[in-house]
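A single protein chain has been removed from this complex, and every other one stays in its place.
Showing subunit A:
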Amino acid sequence: MIVSSALMIWKGLIVITGSESPIVVVLSGSMEPAFHRGDLLFLTNFHDDPIRAGEIVVFKVEGRDIPIVHRVIKIHENSVAYFLRPWLVSLSKVAQVRNRENGNIKFLTKGDNNEVDDRGLYKEGQNWLEKKDVVGRARGFLPYVGMVTIIMNDYPKFKYALLAVMGAYVLLKRES
C-alpha cells in the first residue's frame, strides 16, 4: 500500500513537471558554493520553457547515465519561421498560436566552480547540447536532504541494512 502510493506520487510528479527525473541529488562540487554534494534539486522540464543563458539545467550526455547539474553560458537558437516572426507574434496574441521562438537551440554549459566549460564532458566531437539532452531545469532546492542517496551509493552495506529494516517493518506490520 505504501509502496504503491509512493510510486503513484512519483509517477504523478513525472507527469506534472514534464521531467523524467523531477528530483535529483547533486553528486559533485562543480556548482559550489551554490550547491553541494548531497543537495536535492527540484526540476521542471516544460516543453515550452525556453532555455536561456544563466539558467541551471540538469542534462545527461548521450550514452551516459549520470545527470550533470551546470549552468547555461551560451545559447544559439534559430527558429524555423524566423522571417515570419513579427507576424507570428501578433498572431499568437490573437489566436493563442504557440510561439515559434522555441526553434532549434544549441547551448553550452559550465559548472560555476569549474574553470572551463563542459566541452570536455560532452561526447567525442560534440560541441553543443540540445534540448533532448536536458532532464530538467532547476527550480528549487533543499540542502543536505539527498545525502541519504549518496551514502547508500558509497556504502552498499548501509543500503542493504536499510532495506532489511524496511522489509522487516512491512512484515511485522502485516502481522498485527
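Couple of notes before you dig in:
Quick note on the criterion: a contact is a pair of C-beta atoms (placed from the backbone, for glycine too) under 8 Å apart; a residue touches a chain by one contact, two chains touch by 3 or more; residues count from 1.
In this section, contacts and distances are computed from a predicted model.
The chain that is not shown carries the UniProt protein name "Signal peptidase complex subunit 3", picked from "C2H2-type domain-containing protein", "TECT1 protein", "Serine palmitoyltransferase 1" or "Signal peptidase complex subunit 3". Contact with the omitted chain, checked across A:L13, A:L27 or A:I73, is made by A:I73.
Remark: the omitted chain is touched by one listed residue; of A:I2, A:L142 or A:A161 this is A:L142. Although one chain is not drawn, its touching partners on subunit A can still be listed: residues 33-35, 52-56, 71, 73-79, 82, 85, 101, 103, 106, 112, 117, 138-143.
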